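Shown below is the structure under consideration.
Excluded from the complex is one protein chain; the other protein chains are retained at their positions.
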Amino acid sequence: MRPGETIFDRGAPGRYGLSLPEPDLPSRPIEELIPKELLRRDDPELPEVSQIELVRHYTALAHINFGVDTGPYPLGSCTMKYNPRISEETARLPQFALSHPWQGETLSQGNLRLMYELGELLKKIAGLSEISLQPAAGAHGEFLGMLLIKRYFEDQGELARRRKILLPDSAHGTNPASAHIAGFEVIEIPSDARGMVDLEALRKNVDESVAGIMLTVPNTLGLFEEDILDITELIHEAGGFCYFDGANLNSIVGRARPGDFGVDIVHFNLHKTFSTPHGGGGPGAGPVAVGEKLAPYLPVPLVKQQDGRFYLEYDRPKSVGRLHAFYGNFAVLVRAYTYIRMLGDEGLRRVSENAVLNANYLKERLKPFYKLPYDRLCKHEVVFSGKGLAEGIHTLDIAKRLIDYGFHPPTVYFPLIVPEALMIEPTETVSKEELDALIDAFIQIVCEAKEHPELLKTAPHTTLVGRLDDVKAARQPVLRIPKAATRSLRSRPSSARSSYPPSEGPPAPSRPPSSLL
Amino acid sequence: MRPGETIFDRGAPGRYGLSLPEPDLPSRPIEELIPKELLRRDDPELPEVSQIELVRHYTALAHINFGVDTGPYPLGSCTMKYNPRISEETARLPQFALSHPWQGETLSQGNLRLMYELGELLKKIAGLSEISLQPAAGAHGEFLGMLLIKRYFEDQGELARRRKILLPDSAHGTNPASAHIAGFEVIEIPSDARGMVDLEALRKNVDESVAGIMLTVPNTLGLFEEDILDITELIHEAGGFCYFDGANLNSIVGRARPGDFGVDIVHFNLHKTFSTPHGGGGPGAGPVAVGEKLAPYLPVPLVKQQDGRFYLEYDRPKSVGRLHAFYGNFAVLVRAYTYIRMLGDEGLRRVSENAVLNANYLKERLKPFYKLPYDRLCKHEVVFSGKGLAEGIHTLDIAKRLIDYGFHPPTVYFPLIVPEALMIEPTETVSKEELDALIDAFIQIVCEAKEHPELLKTAPHTTLVGRLDDVKAARQPVLRIPKAATRSLRSRPSSARSSYPPSEGPPAPSRPPSSLL
Amino acid sequence: MSEFIPHTPEDQRAMLQAIGLRSIEELFADIPDEILKRYAPLGLKPLSELEVKQLLTQIASENLDPTRYVSFLGGGVYDHYIPSVVSHLMLRSEFFTSYTPYQAEASQGTLTWMFEFQTMICELMGMDVANASMYDGGSALAEAMLMARNITEKKRFLVARSLHPHYRQIINTYAWAAGLELIEIPYDSNGQLDKGSLKAHVTNELGGALVQTPNFFGIIEDLSNLKSTLGEALLCVSVHPISLGILRPPGEFGADIVVGEGQVLGNAPNFGGPLLGLFACKQAHLRKMPGRISGRTTDAQGRVGYILTLQAREQHIRRAKATSNICTNQALCAFAATLYLGLLGKRGLRRLAELITQKAHYLAYQIQSLRGFSLKWPKAPFFNEFAVQTPIPPAKLLERLRDRGYLGGLDLEPYGHKRTLLIAVTEKRTREELDGLVAALKEVSR
Partner (left out) sequence: MSEFIPHTPEDQRAMLQAIGLRSIEELFADIPDEILKRYAPLGLKPLSELEVKQLLTQIASENLDPTRYVSFLGGGVYDHYIPSVVSHLMLRSEFFTSYTPYQAEASQGTLTWMFEFQTMICELMGMDVANASMYDGGSALAEAMLMARNITEKKRFLVARSLHPHYRQIINTYAWAAGLELIEIPYDSNGQLDKGSLKAHVTNELGGALVQTPNFFGIIEDLSNLKSTLGEALLCVSVHPISLGILRPPGEFGADIVVGEGQVLGNAPNFGGPLLGLFACKQAHLRKMPGRISGRTTDAQGRVGYILTLQAREQHIRRAKATSNICTNQALCAFAATLYLGLLGKRGLRRLAELITQKAHYLAYQIQSLRGFSLKWPKAPFFNEFAVQTPIPPAKLLERLRDRGYLGGLDLEPYGHKRTLLIAVTEKRTREELDGLVAALKEVSR
């Protein structure tokens, strides 16, 4: 396929990819049914392609997209583990997939049972007593968590005073953003030399204006917050709540419960810890578990059970209301439930055990080659700095060069407290051979950085397009195919050049046989 | 992925890709249930891989495999048209897919109805009166056809005399092979200057020893057998049968019926004309329709209907018996039925119309550049010769070079009567833009053949492996992973090198950024 | 479950040795002992794939069997036909096992379809720019409100009472969180937005108005003159995207922000989730828009490619000052929508919308001819859904219909509409089924 080719570059006027039934009943002109001034005059410029053209286009696009199935994907903080295919099957069972949110409790006992049982399991994993499955992602859960705190203090008549949310400077961007939308003032607490919350700094900020703290444990450096019990106690003493960002739960699942840290609110990222597919950026699910104090404020409805019958509980007068049109990302819940049931207790333990083993192994093996700002036992991920490899070499160059070696790059430039951060999370589903190959590539790149720095600076070299200009993209944003072009493109005859091999054209005569592809 | 890598190169002892239930009932040692001397001592050396390793391996293999979804696939005689996804859905409906061949007629009314209705449609398409859906492929159908003729003459007491099957020298290899296995003597009739059956030569061979003739119409040159009515009359007069190889039905479907040519037996290739996927070489289906004379000899069981109830007819005393353990490739039949029902009469006509249009368009556009041994109106495919492009350039070189342009090569070196044959069948599902691109590539290759012949001779250049040595493969056949290697390979650490991009390693420092992939 | 974790005991030993540890336990030495000790297992034994498949099949079978009911349920989620090609391509794992395309060069597949999706949504809605998805139509409308607040810096918003009641709840929640003031605008005797009332509330303090069309009752709102009435305040409209195959897009009425529920574009009902929030706005507001955006750019050789752009709006850069906290969104559902719109195409979307309109009107006509039934708002134009006045309470009606194999629609009594039933039609409903419902209604209302 040509670089940049879209579905609008294919097809021709009059083609289509799906036939529709002929009307099987008496039809009247649309204008007689709906007033003309409400009707559209020009058709939207949608593609005009036959089915084979569409299928070939997206097959070709798939071939230039890196997924977990393509190879190791050590994107820190994202837990890119293998997505079991069985979960794709169970989520597509027609009684799940075709069930309608309004079909009523009687006809939805299976759905409700699944949600109830998943909720029970997640509560146990969190070590907390009530749960809402409604949030559609982690950040949605964070927002809900903030709302719960807010409603609580409103209920207590303390809202005017409790206006601050504390969070470490290593926190993920969604944390401050969520606290902010919920109307709180965000206070960043610096990290200390260990990479953990600076207890002194924290103490200084803790007073009666604090509504709560948002913590990620282990934190985004992959380090277990060793003072966690002190921190939660401190906050509780001040009358605040402790929020636990569950993005990194993969490192402790099956062996430690946030509730036992003294945490009051936990969000899960089912698309991380519980291996529901990331889908190119979603859908995920961000259930929120809470302790008893906050339970009354959870959104409606909750899933409850009585005498073996499952039902939706709406009568929750203190509830914050609703965050989602229905019950959350149900199909994602089915996948997570499937996964947890397959793992069982033993499997959950093995998840954290091997996720942490892999990260520490990688840390030890790469330590001689990359700067490790916080050299401690890590949990499921490790953060190096790309600084100092060679003059003018940046973390971005290292990341892009990894693509040439057949790996997805790690998370880069996050957490912000590590300059030129390289945040590597192997997950437990990477094999030792793959992990060794990844490590070897990282090491090879160190050599290249010194001997052939241009190789890094111009990387990647093996992809359909080279390094893309993000400044240009932001300065002169082109965010859709220009109206005029949607039509005119289609008359170009060259659009149908096949996508295999994904080259722009035949190799020039002088080019030696290539081993690529 | 590395060239040649297999699943045995991945994994490590003790890994596995699928968990099994623990026994839920009292177990006894296997040796108590089955005598020890019947038990296996050494486990078979099967792969030992986790699920993710297996999924990555086959995902990587998919990326180095060309299918219809990858791009134009003008493989002559094979009708590589688009495979509708809806057929994959209907064939997987659980009541079809999970139905058991022994579940009985009462519980199989849907299956039987589908088979019956498909049979009725195919009979109409063939213009014949009875059908068996049992053959698993075209060649299987040919074999059945030969058996029907044989049984007929046996029944008539003429078998000793009727020992010859005639077929044109352009016939597909399965035709003589099928006739031979059925015990007939195969007589090849030369083609004349038109590329058709040489009527004179045919006449000379027609006598009372002739059991029948096997014809492909249009023939494998893509030409409609213009004397077809004379030929069938000639054979019938001599008391023989006319067999119609339906591989090329795509060119006449919806507008001409083999039965109207005077044909007695027709096999269909549902995987060609009716667009069931070719599956990397099957499964297909090769139903056989016949006229009344041969109907009594069809295999058991046939699908019949009475008063709206469908049943299997076994009581057929003259039947040749059975060719398949059950009723043929049922799931393939579901796909073909789905396709035919979607097309309807109008669609069937449009299939042949556009298949023939595409072939003739390509023929006219390529005629100035390639030798066209038989320059006539063609049907769904056209056969050029690769001869004379340039000194030392063979059809194989042209074919391999097409791969570099992103196309699957056409069929080569068949039919045998055209030296260096290039047999091109675009099918009706190729768009004009794609067809033009294919034609342009063919033309470009003509220039290259003259200016850069080495480019052709060493093609392909864009694939993971270059041109493979077939002589070596046949001289020292390595047809399985050597026993010893199945184990030892697994200890190699390099086996897990990721498959994205599909390169052997990072580009050498001196290599400029590449646009491939 | 060990099929998901490659490590063998040998692998573990070798790795521990390389790290310089003796046991797995040492890997968790940084967790306070008292925490580890307090851990209580779930009491779950591992299940094999076969067992979990049997278990989930069993649980699923405790729902209704959707093949045994003919459904007329709508109310925000609709049971449209999902083309086989959509289902097929959704299973390509290069797409579904990838994440947000942070690394553009290795993610051109995702970034390209996002760019296509943005184009299609803009075309549908008549807007300038669109993002790559929000959680659902309801939260998208709430985010539109927050965005309008950020643009106008005004805290008062008008909300149509004819919005989906759940959307109103979501908006209430978000508004409370953000300290916004909401004023409900009633609907008139035709079930349509009371424009007079709306006009009366337009002041300098107004940040915007939130309107839905077709509204919760299925009624198509007339958006003309709304924007001019609102003046500086922003017009935020929620739409049913398939209706835009025939309905004039909000962009042509001057809408500032248009959102919608995109589930109908190739996504199964899934008990109401995942859904798909569509979100588009005017060019002028681009830098206040929430969500991911794919933009076209080039590499050093001038080759065209796509990249996540305008990230300076987003939480991972702007943190507390971001336009939204959204991170993981509904990408794969947006991919389904891209495939769906690509398959139907220019001609197909119109034909589909027409087909649905015809079917819905046929059914409405038949039902209102039944004794005791009438259309609740007989003069109001509708697309795929309409409210019916029933002779007996809908709850009873629905129960009896269920016994006959029909999910007859949504009972609006809990929403304050006595004896009102909301009936939705999609292209999947055959004439036979429509006639069947009519006959059944006749029977059960006797």
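So that you can tell them apart, the chains are marked A, B and C in the order they are listed, and the count of residues begins at 1 in each.
One rule holds for everything that comes next: a residue touches a chain if its C-beta (ideal position, glycine included) is under 8 Å from a C-beta of that chain, and two chains touch if they have at least 3 such contacts.
Not measured: the values here are computed from a predicted model.
**Student:** Considering the entire complex, write down the shown chains that touch the omitted one.
**Tutor:** Spelled out, the missing chain touches these shown chains: A, B, C.
**Student:** Could you tell which one of B:69, B:381 or B:420 touches the chain left off the display?
**Tutor:** The one listed residue touching the chain not shown is B:69.
**Student:** Any idea which of B:212, B:240, B:277 or B:386 touches the chain not displayed?
**Tutor:** The missing chain is touched by B:277.
**Student:** Using the touch rule from the top, list residues of chain C that touch the missing partner.
**Tutor:** Touch with the absent chain occurs at residues 3, 49-50, 53-54, 57, 61, 67, 81, 83-84, 88, 91-93, 343, 427-428, 430.
**Student:** By the contact definition given up top, give the residues of chain A that touch the hidden chain.
**Tutor:** 11-22, 49-53, 55, 59, 84-86, 88-89, 500, 513, 515
Note that only the chains that are shown with their structure count from here on.
**Student:** For chain A versus chain B, what separation do you get between their C-alpha means, in angstrom?
**Tutor:** Comparing mean C-alpha positions, chain B is 44 Å from chain A.
**Student:** Which integer distance in Å separates the CA centroid of chain A from that of chain C?
**Tutor:** Chain A and chain C have C-alpha centres separated by 19 Å.
**Student:** Hunt down the residues of chain B that sit against at least two other chains at once, touch-wise.
**Tutor:** 11-12, 19, 50-53, 55, 59, 84-85, 500, 513, 515
**Student:** Tell me, which residues of chain C touch at least two other chains?
**Tutor:** 1-2, 4-6, 11, 46-49, 83, 85, 88, 93-94, 106, 300-301, 303
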